[in-house]
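Have a look at the structure below, then the notes.
Missing here is one protein chain; the remaining ones are kept as they sit in the complex.
== chain A ==
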């Protein structure tokens, strides 16, 4: 029997995989819901390495990020404010805290349900610094040296915008953006800049890091 004869099983398998891919796309919303139920029923956590396992993933745009702690961390507030100043970690911790519980949603599809961030409301820090009348936006810089984000002043004054110090009531770890990160609860997680080191009040919105690469400046969920 020649090798050119026989049933074209190869072609059938290939086309079946293509069809399965299309079916997967169509059924994804249902399958994802079932997967979420399975995760909720998995107390051991064997599913941690599988897609959308409910945990945080680590994104950094730089090769390495310095580690900051109580001794060397500073958050500066400057730009169009009456009283530019900087805060130590202890000073931030001494201010009135707010706890915001919200789902974290990344543009890459992963999600963490009911994440509890605790920290100083961004509006309180802005009020303490005294925002000038021609200000319209806030720019955030990070001690990784590269990442930036921004919000309009109206967005920044929302009660669910935090300068977060804690996650699930524990101090923010370095991997999660600690000791201090932004938490913009009503927006996609790229807006919640990790390793926050600077807040600058500006007269217009300046696109952040990913926004220079096409992301929406208004990252509403």
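In the analysis below, a contact is a pair of C-beta atoms (placed from the backbone, for glycine too) under 8 Å apart; a residue touches a chain by one contact, two chains touch by 3 or more; residues count from 1.
Criterion: contacts and distances are computed from a predicted model.
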| item | value |
| --- | --- |
| Protein name (UniProt record) of the chain left out of view, among "DNA-binding NarL/FixJ family response regulator", "Glycoprotein endopeptidase metalloprotease", "Glycosyl transferase family 2" or "Formate dehydrogenase subunit gamma" | "Formate dehydrogenase subunit gamma" |
| Option touching the unshown chain, where A:2, A:114 or A:133 are the choices | A:2 |
| Contact residue for the chain not shown (choose from A:39, A:61 or A:116) | A:61 |
| Touch list for chain A against the chain that is not drawn | 1-18, 20-21, 24-26, 28-29, 31-32, 49-52, 55-65, 107-109, 175, 213 |
